[in-house]
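Please see the structure below; I have some questions.
Complex shown without one protein chain; remaining protein chains in place.
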Amino acid sequence: MMGDDYAAVKAARVSYGQGLKTPERDRALIFYLMEHGHETPFEHIVFTFHVKAPLFVARQWFRHRIGSFNEISQRYTEIKEEEFYIPENVRVNVPEDRQKAVPVEDEELLEKARSLMVKSFEDSYITYKELLALGVARELARIVLPLSTYTQFYWTVNARSLMNFLNLRADSHAQWEIQQYAIAIARMFKEKCPWTYEAFTKYAYRGDLLEA
Amino acid sequence: MMGDDYAAVKAARVSYGQGLKTPERDRALIFYLMEHGHETPFEHIVFTFHVKAPLFVARQWFRHRIGSFNEISQRYTEIKEEEFYIPENVRVNVPEDRQKAVPVEDEELLEKARSLMVKSFEDSYITYKELLALGVARELARIVLPLSTYTQFYWTVNARSLMNFLNLRADSHAQWEIQQYAIAIARMFKEKCPWTYEAFTKYAYRGDLLEA
Amino acid sequence: MMGDDYAAVKAARVSYGQGLKTPERDRALIFYLMEHGHETPFEHIVFTFHVKAPLFVARQWFRHRIGSFNEISQRYTEIKEEEFYIPENVRVNVPEDRQKAVPVEDEELLEKARSLMVKSFEDSYITYKELLALGVARELARIVLPLSTYTQFYWTVNARSLMNFLNLRADSHAQWEIQQYAIAIARMFKEKCPWTYEAFTKYAYRGDLLEA
Partner (left out) sequence: MMGDDYAAVKAARVSYGQGLKTPERDRALIFYLMEHGHETPFEHIVFTFHVKAPLFVARQWFRHRIGSFNEISQRYTEIKEEEFYIPENVRVNVPEDRQKAVPVEDEELLEKARSLMVKSFEDSYITYKELLALGVARELARIVLPLSTYTQFYWTVNARSLMNFLNLRADSHAQWEIQQYAIAIARMFKEKCPWTYEAFTKYAYRGDLLEA
């Protein structure tokens, strides 16, 4: 990563032709910026993450355009057998709200759903290997692989865009799986930029999963 | 769409405090801009496309960050049975270049590969429906679906970014399927902005599939 | 421009695999999107403006990066004599808040300030012409010109980015001059996209100058 809370302070103070002051005043400035929606100073804090996630999560992630991505290519790299996400948290839809999903409580149903998934992943993977054995190009053989297949990518993102990611993905409206990634990202963000994180959760965070 | 060849001319001429002139001079200006890499005037020509494509194509498409996407949500919408891409053009890898893939010539192998794929898509779809029947949330049931599943999206993009898309995707290094989409996009682009298209293929196009 | 309220509706409905419905439901969808911060559908509405503004306003305007600009070049085009902004609304700073400025009420002071400015613009312009007469390149001669000099540019921007512009510039914290431009932009936006405008001012507008 590059920069920390002080990088935002310095970038903001250049507006007034000034630099760092006391920690108290620097911290207060961060809270002031966040409260008043002055977000550009936070663009000077930059992170790079190496992420491993299922394709359906990666697809949601890549919708965030302000950032840089380099992803493993399934056109050129062969997928390994164990590379599928098998959910422990299986959700069912709620009749009264079609956009909502709650965890299955029925153990039997849970196991049934999971075993259906595992079987399907295995079958798809067998077909994938059969296609490769026939000589079919990797870029084409992979189209039988499911959305649960893991991928990997590098993500470089500034703190402003990262906070926007948290607003949308560290939120109960996001799919549960990407919520978990967002919470993990938030934890690292908090550790590296404690003042910015605290000010963010206080003034600018629009989701409902993170706490100061 | 918004704008045409003349929109680029007008935007470029504002630099000199001038407007449209004769068609000959307007056309010549477009060729001059393209030859000298002055690309901003072409940002004032904007297209919206409604695209239907398999997920593995959409994933490549969404890497183009300068543009706007709205995609059908498979979290909320149920996938219909026929919604899978079944390749007619099946490629095999070439031993001497692992990044290259050429069409299968052996009819038997072609049919074998295709029937393996179709069977896999059907099985995955059956599992998808079984999971839905169990009550599993759509957002989770869909993770068994393959990368061949069709999706739909709106894509709004300016002509500069569109030309960049053509440079990378209307090129033999791109996967064959997205090449076909890129060629179709190029045809519409040529029809709507004939001078810009001609100047692009003459001076700025770095791919190897399009002709003036 | 391209698109209107219905363009946002269609882009949003693609998420559900649906199109336009009744006007009442289309309008309600726009309000729903705005209330819940779903801003991408509004990226499919695109405007091009031809703006004439003083340099100090243009400098603030060009900070908005999501959009396309083509500006008249003062390196190549000679500035005409009358091309200076002479403020009718002269503000003085308020002792208790150094970031605030209120209109001068003292007529004499107003005229004094204005005549000092006009004299300064004239002198700078005379020097500019003298430098040109000596043969000095336009790109260098212009560096004596003041920030009140008018410039012109084309601005292509989608409705989402335009609403962000209004949030920051149609607000009493912005400089008065750019407020006037923002209000004029808002008026055109309202005329072309009445539902989007109304929903914006109701749910997403963070400034304090616009009304529904």
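Letters A, B and C mark the chains in the order given here, with residues in each chain numbered from 1 onward.
By definition in this document, a contact is a pair of C-beta atoms (placed from the backbone, for glycine too) under 8 Å apart; a residue touches a chain by one contact, two chains touch by 3 or more.
From a predicted model like this one, the values you see are computed outputs, not experimental measurements.
Decide which residue listed in C:145, C:163 or C:204 touches the omitted chain of the complex.
Per the contact definition at the top, the residue touching the missing chain is C:145.
So which bits of chain A touch the chain we can't see?
Contact residues on chain A toward the absent chain are 1-3, 7, 10-12, 14-17, 40-41, 43-44, 46, 48, 50, 68-73, 76-77, 152-154, 156, 158.
What does the interface between chain C and the hidden chain look like in terms of residue numbers?
54-56, 59, 62-63, 65, 69, 75-76, 85, 87, 90-93, 98-99, 101, 104, 109, 112-113, 116-117, 119-121, 123-124, 127, 130-131, 134-140, 142-148, 175
The rule we apply is simple: only the chains that are shown with their structure count from here on.
Could you put a whole-Å number on the gap between the CA centroids of chain A and chain B?
Each chain's C-alpha centroid was found; their separation is 26 Å.
Report the inter-chain centroid distance for chain B and chain C in whole angstrom, where each centroid is the mean of the CA atoms.
34
Nearest whole angstrom, what separates the Cα centre of chain A from the Cα centre of chain C?
Distance between chain centres, rounded to whole Å: 35 Å.
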